[in-house]
Every structure is written in C-alpha cells, then in structure tokens.
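Here you go, one structure.
One protein chain omitted, others in place.
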Amino acid sequence: MKRYEVIIVGAGPSGLSAAIEAAKRGIKTIVFDENEKPGGQLFKQIHKFFGSKKHHAKIRGFKIGEELLKEADEAGVEVVLNATVIGLYADKEVVVRRGDEVSHYKGDTVIVATGAAENMVTFPGWTLPGVIGAGAAQTMMNLHGIKPGKKILMLGSGNVGLVVSFQLLQAGCEVAALVDAAPKIGGYGVHASKVARTGVPFYLSHTITKAHGEDHVTGVTISKVDEHFSPIEGTEKYFDVDTICMAVGLSPMSQLLKMSGCQMEDNPKKGGQVPITDEYGETSVPGLFAAGDVSGIEEASSAMIEGRMAGVCVAEYLGYCTEEEKEQILAELKEDLESLRQGMFAPANRGKEITETEEGIAVSKNLLQHGFLTEKEVEKYPGVVHKVGVHPVMECTQNIPCNPCQDACPRGCITIGENITYLPIVADGSKCSGCGMCVASCSGQAIFLVDEDCGDGSATVTVPYEFFPIPEEGSKGFGLSRNGEKLCEATVVSVKSVAAYDHTNLLTMRVPKEYAMAARFFKAG
Amino acid sequence: MNRIEEHPILGEPQKGREVTFTFDGKEMKGCEGEPIAMALKANGVMIHRYTKKEHKPRGIFCAIGRCTDCVMVVNGKLNVRTCITPLEEGMVVQTQDGVTAKGA
Partner (left out) sequence: MNQIVDRSRDIGEFVPQPDDDMLVCRCEEVTKGEIRKAVHDGMWTITEIRRYLRTGMGLCQGQTCARLVKGIVARELGISPAQLEPATARSPMRPIEMKVLGKEEVSDTWQ
C-alpha cells in the first residue's frame, strides 16, 4: 500500500481545481479518474460559459478544460486515468482498480469529486435502443464526432436539455421538439431562445407517453399533462423521431462518501444524497472533503471554485499553508462563489416562483412557456432601445450572474451596473461602431446589432450564427422570427468571423425595415 | 452517415486510423481508439444485446460506462461495456444474448 498526502477521486472541473491548489503548495497530489481522458464533462461543453472574467465567462467549456489540464500539469499534479476507485474505506483508504489490478492507497486527506449521474424517467418503450441520456448525446457528438440520431426529441427544459438541443442542431441533427412536464422552462431563457429561433417547438406541461418501435425507436407520442402530471387523454401528438434524449436532472454520485462513513443527508435542493459538509466541503470525517456536483448539483463554474476551496483546506490541514493564508484565499473564493450563486436561478431560489426581475420588470410568460419573447414584451427590457444607425439590441431579460458584454464593447456602450446579475443597458450617448464584439461575447446569444432604417426601406440585423453551412454573402433566404417562423425575405450582407469571436460567426442580413425588431435568425432558402 | 464531417465549433473530428472489425461476422470499418459503440453507431447498428429474462433489445443509453446497457461479447469476453472500450484492428464483436453470444 502506498501513501499519499492527498488523494483526489475524479479529474473533472472540481477535482482538477482541488489538485492544482494542493500541488502548487508542494503537496504530492494524485488524482484517480475512471475515464480514458481527464476533464470530466467539461470537454463535452462546447458553449460559452456565463459569469464574469474570474469565472472564465465567454470561454467555451472544453477550452476551460484545456486550461485546467495545462495548469494541473504545470503544478505537478499526477493524474492516473482508467483508474476506477471502487472503494473508500474508513481512515481514508482508497481502493483502485486499474486494468487487471486492484490496489490500496492511504490518503492523509481525500477529496471526493466524483460528480453526478443522470436521472431518468420511465415511459413505455424507454428501454428501446434510441432512447438515450442527454449526456450520451453530448459524448457521441462532441467527443467522438458521431450524430446521436437524425431526428431527435428532447425531454427536459433545464439548461442541460436546452444546451444539448442546441448542440444537436450544431451537429447537424434535427430536433423535432423540446418537451417538459413542468409548466415552465427550467433553464436560462437565453438558452431556450437560441433553440426556439431555429424553429424547434417547445411543449411545456407535456410528457412522453410512449416510445414506438420494435427493435429501436421509430417515433414518440407525447401528451399534455394535468396539474398532477397525469397525461390528459385526447391530447396525444406523434413525432417520427429515431432518437429520444432525456435531460431530466442530475443526482450526486455520492456512494463513495456514504461508504466512507461520513454523515450524509438527503437534500432535494442539492439533488439527492449528499455528505454533510462545512461551507468549504469538509465532511464529518476530518481530512475527507467533497467538492463539485457530488456535494450538490450546480454548474461547472461553481464546481471549480469548490475544488479550489477543498484544495486550500487540504493544504492547511497538512501544514503546507498557514491558517491566515487559507482564510484569505477562502474569503476570495467565497466571494467568487457567492457571485455565481446570485440571480433568478440561484440555488436558494430553486422551486420559488419569480415573476419580476431585480429591476421590477415582469418576467416574460411567453419566454417561460414557449422559449421566446414576443415582439411586444421585448420592448420592456432595458437592453432593447431604438436608435438611429447601427446599435446593439440586448434581449437579456432574466437576472443571471454574467457580464462579458460589458467588457466586450471597446467604446463602453454597454453597462451592467453594480450587481453582476443586472440586465445590461445601452449607455446614453454611446456610439456603436458595429464591431460585433458584444454579439460574439454574449454566452446566451441574446445580443443583436440592428440598423432599423438604412434609408432605402430596409434594415440590417446581425445575429450570432454557429451552424454549418455558413450562408454565403449575397445569398437569399428568410428572416425567421424569435420562434423560428418565416417572416420575410432576407439577403445575407456579410458573414464575419474573426478569431476574437471564437467560432461565433456574425451574420448580417438585410430585411424589410418593418422586420428590424422581429427577424432574429436566418434560414437559407 | 452518422459521422460529423465538420463541426462549426470543434472543426474536423480528430479520429484514429481506419481499422476493420467484425460485428456478428460482418466486416465493418471504424476508427482505431474510438469506443466500439461509436463505431457500431457509425455503421448504423442500434442493438447491442438482448436481455436475459424478456429477450428485449438494448443499445447505447448513458455512453459513459455507467448503465451497462451497451454490453456485448468482444473477442469472446462477455459483458464488455462497448461505450468505453476502445476499438482495435480485428476485434470480434458479437451481439450479446442474455449471457452468451447471439447464436452461440
């Protein structure tokens, strides 16, 4: 048996972050991960993250993963892959299977960062090939370059369901519908809107009543549900899909912690069985920590901060940093974490009904029920203004901790205000150069550049465009509304793509001026 | 086909060299090092096994080695999680029927 000062289970965002903090203080750090590659789920996240600079905002998940790996490597972290931790015994003894060997390790401290497992729901036919988890879809298309299906129905409107639906479209699949039994969309409105504007219909208060097919999925029937989530007869709708994707939440994968004998609790706000910890992740067993989703389901951004907290605590526990240093770093990290835990989607607000923004504006009901803002509703929000000449229109209508747009504008046109969750506003007297940095910086793809009246009866609308094929300049097609309906004829004026946009192309289309505030997507045709 | 040729964010998928394997005796092509399940998916194979009790078809479900629904007989070995086992040249992959290879 070998002894390590700290053993970390899981090389995902929190595990790696913890390892970095420990190793850079001179601690011999080992990380075991059952997968072939490190990074956990980060490498499947191809969208830009929310938050502030500190939280790696507007950087795509897989890029954050690459940065973390580089940092871990520089700090001297030892990551052992294809190494499955099959047991965690009392006194922090870790049992690892690698290849055809099982070995025991003793950790002076152990950080469990095993992440989460996907929840599933049952319906007739749910065991058929073609019914998959949303994570499986991400693994197939974003890691292995394989399309999960040709035509897919997504169940679940949380951020995972919304983000994966968008990713399916990016991979070249068709998304037939997005379905959720809840009456309201669970994820960010901006994530929903970027799916809705491509024409994907949302069916809230609906559930899958049957997956059809003998050997594999050939179709699916959904039904409207009543307030008790029971299907209502006569409301069935059939879709001829070959794949059904489930994104119905995550549960902490906390079995190792339970095995270790630390105190556990069943906490629905944290997603299920979690260890009871102090605010920095230490369990009831001294020297045993939990970080990331295993201690409560949140975002990768918070998992990374939690990992760093655990890493610093371990360093102090082992005598590699002073208590004073620890307290100072923890205070900073706590501030970062708290800023991420603000806004409408904060963990503290789970299950609460929020009807107004922090600015006192009514939250769009249409956005929550159908995934898009109506033309009338959108005018209420501070980011939506009318000006002469080209200017940003920011359809950001929910308070989420995110501010890259503010930093993106070289002319300082955009301000968020003192609280990171405030809705962005266009500063008075600002002069937009039309550079498009704000459009590309918005992780929610909610910023558009609009010239409402070009003087010849036309308007131009610049939209973020992350699909292939990229329409050619001068090509004709249609301007689509916020819910993906064909509104008007549109001509592609330009498609800009520079390194700073990071693969978010800026497509400018010319539309009749009466559609300047309505056309939000382009479809070739 | 089910392979993504070029992705708007990720570009061209980085894959291993082309290798040949067999699925229930039929020759197929895949990329070396990708999970067996991905090579099968690219070839349009949906059914990985039939269950023991009810004889129902199963395929990829979680794709990360947790659910064990995608297990098959690989090179004669039962219960191999194909979603996390890398493809190698000449592999013999068989549909699993209960706890034997199909037709065995």
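Letters A and B mark the chains in the order given here, with residues in each chain numbered from 1 onward.
Everything that follows uses one rule, which is that contacts are C-beta pairs under 8 Å (C-beta built on N, C-alpha and C of every residue); 3 or more make two chains touch, one makes a residue touch a chain.
Remember, predicted model here, so these are calculated numbers, not experimental data.
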Option touching the unshown chain, where A:Glu5, A:Glu21 or A:Glu34 are the choices: A:Glu34
Of A:Met120, A:Ala427 or A:Ile470, the residue in touch with the unshown chain: A:Met120
Which residue of A:Asp266, A:Glu323 or A:Asp428 touches the chain not shown here: A:Asp266
Selected residue (touches chain absent from view) among A:Lys37, A:Lys63 or A:Arg98: A:Arg98
For chain A, the residues touching the chain missing from this view: 1-2, 34, 78, 80, 84-87, 89, 95, 97-98, 100-104, 117, 119-124, 126-127, 251, 255-256, 258-259, 264-268, 272-273
Contacts of chain B with the absent chain, listed as residue ranges: 51-54, 56, 58, 61-62, 65-69, 71, 79, 81
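As a convention for this text, only the chains that are shown with their structure count from here on.
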Averaged-CA centre spacing for the pair chain B and chain A, given as whole angstrom: 29
Chain B to chain A touching residues, read off their complex: 2-4, 6-10, 13, 15, 34-35, 38, 41-42, 46-48, 56-67, 69, 83-84, 86
In the complex with chain B, residue positions of chain A that touch it: 34-36, 46, 60, 62, 117-118, 127-133, 135-136, 139-142, 144-147, 170-172, 215-216, 466-468, 470, 503
